[in-house]
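Here the complex is missing one protein chain, while the rest keep their positions.
The letters A and B name the chains in turn, as written, and every chain counts its residues from 1.
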Amino acid sequence: MSAVLEATGLGKRYGKRWALSDCTLDIPAGHVVGLVGPNGAGKTTLLNLAAGQLAPTTGSITVLGGRPGSGPAQLAKVGFVAQDTPTYAGLTVGEHLTLGARLNPGWDGSVARQRIERLGLDPKQRAGTLSGGQRAQLALTLGVAKRPELLILDEPVASLDPLARREFLQGLMEAAAEQELSVVLSSHLVSDLERACDYLIVLVESRVRVTGAVEELLATHHRLTGPRRDLDRLPADQHVVSESHTDRQSTLIVRAGGPIHDPAWTVSQLSLEDLVLAYMNSASAPAHRPILEVQR
Amino acid sequence: MIWLAWRQFCLPGAAVFAGLAALAVVLALTGPGLAREYAAGIAECSGQPDGCADFIRQFLSDYDNAFAIVTGLVLILPPLIGLFWGAPLIARELETGTHRLVWNQSITRTRWLAVKLGLVGLATMAAAALGSLSVTWWASTLDLNGDNDAFPRLSSLVFDARGIVPIGYAAFAFALGMAVGMLMRRALPAMAVTLVAFAAIQIAVPSLVRPYLLPPTTATVALSPSILDGISRPVSGDGMEIRAKAPDPGAWLLSSRTVDASGNTVAEIPVSTTSGPCAPSGRPQDSIARCLDELNRLGYRQQLTYHAPSRFWPLQWIEAGVYLALAAALAGFSFWWLRRRLS
Partner (left out) sequence: MIEFHLDERSGLAPYVQLVREVRQALRLGLLREGDQLPTVKEVVAQLAINPNTVLKAYRELEHEGLVAARPGVGTFVTATLAGTSLAAHGPLRQELRRWLAKARRAGLDDESIEALFMTTFRTAAGEDIA
């Protein structure tokens, strides 16, 4: 399967600050990819680079085999719903569809009209008077109806109420199923992404911490609990992601190449949220942190 | 894209063009009447011994309010366009984030800007042309005689509001507003900065740039009543200062100095005003004539640098060209910045 997004050493700097550094990714097509990370981690920067809204400072990025934003053909292949789902407040819903039709050769008017009808949006209503959820759906319609191969969404549900959030994700997944889209969607909450994503990228403090298919990640990461012990006695193929210790007990989150044989450890499964949190915690810890002790 | 550019321009464009249309209607209705009144008056006074000076003075005074209003309207048109058409063109999109929506459509940024710029730029020049040329037509009888009066066509306020320079100003104000808006990314502050910058330039150009667009006429003439604007005496001591005007009515005086027989500039002519030929006696005209004859005999001359009234159209063309070139440079900069730096 060809890659939908490939990045090598990708970096973006604003003045002195690196918003994204040393980012290397190889994301296969046909997945719904979740990009998770705390606020300020660089998610918006990465997505804007992929959509061709920004140019990299260092490194390279290729989307669907082409340089992002490099011309109408490339732009037609990628749909983008930016943060806060921008729409023209002065234009009506119907006029937004006209915008899409006039500016995109690949526009599918029937898809757009059907979605608008099903959502119950009034074509004559100005976008500025729509609710947040309706605006998000309008922006999604614009992104989907131009029939892209990849749809990128930057925190589309962050400011929506739970019902609007569910409806948005339903609409998104339906479009993904119908058009066989690849989707990359970001959020700072794992719960938004858990149902929809089958591929994950964790971004913390401008760097990629882990990336892979969700199933594989959950299968290879485990929580190990057991009596307190030194960590340099672990087998080579087990890599500690995060750790915490009391005076009697050690709890580790490890990524393991194979099964864990050591009987001293109790092995338990991780939820996706636990996994992401483990990587976020390990990122914020300095390299040589003294072992956390709970003194009695 | 033309549809979108048009749709976005609809309201601000309509507002300005509606105002211009109203102005054009008013001018069209009153213009012929004005011309008729003038022609009738001239016909009546031509045969009279005093000539038409009184009629003309009365005519200009009757219409001086209207004159001020139409001139003012043409003066504010370019900055209005710069503020309301130019500044929000890009800044509004950056401010509301809609650039992320429109730049993701299957259209390059260059083409996006080119269409917006082209549509609104053309509208700018059309609006300025409509405003300026209709006022120039309407005020032609007033301008003609303004040369004899307080507001010659070459004076900065009138020059700025006639002919084709307003087209250049409007294009420049539009391009300036657009570029400032693109750099500042916020529409309202961009409008403020554009206004200040444009006003500063418009104040500076008539005194610092316009005089040098064409080489002025320099003449050294004998002192005579035709070039005399006034005489003044200094506060202390004895002597006189000559205030001169250019020989042709309506010419634009750039500088004037009195020089003595050896060619040195004198600010004050050291001649007694209490006794001798320059002491006032008898009728003022005779007194002045006698004084000037004496000064000429002593070798004093007046050195004048000025632009003749016939320079009006050449200066208009050149200045309009300069402003249009500036507008084009700003537009080119905007394209470059958009592609390279807004990243």
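By our rule, contacts are C-beta pairs under 8 Å (C-beta built on N, C-alpha and C of every residue); 3 or more make two chains touch, one makes a residue touch a chain.
Computed from a predicted model, the values in this text were never measured in an experiment.
Across the entire complex, contacts from the unshown chain go to A.
Between the chain not shown and the residues A:A55, A:A101 or A:M173, the one that touches is A:M173. Considering the whole complex, the residue from A:D22, A:D108, A:E194 or A:D274 that touches the absent chain is A:E194. For subunit A, the residues touching the absent chain in the complete assembly are 30-32, 166, 169-174, 176-178, 194-198, 215, 269.
Basically, only the chains that are shown with their structure count from here on.
Subunit A and subunit B, compared by their mean Cα positions, are separated by 59 Å.
Interface of subunit B with subunit A (complex): residues 1, 3-4, 7-8, 11, 96-98, 100-108, 343.
Across the complex, subunit B is touched by residues 48, 51-55, 69, 71-73, 75-76, 78-80, 82-84, 86-91, 95, 98-100, 102-106, 139, 142-143, 146 of subunit A.
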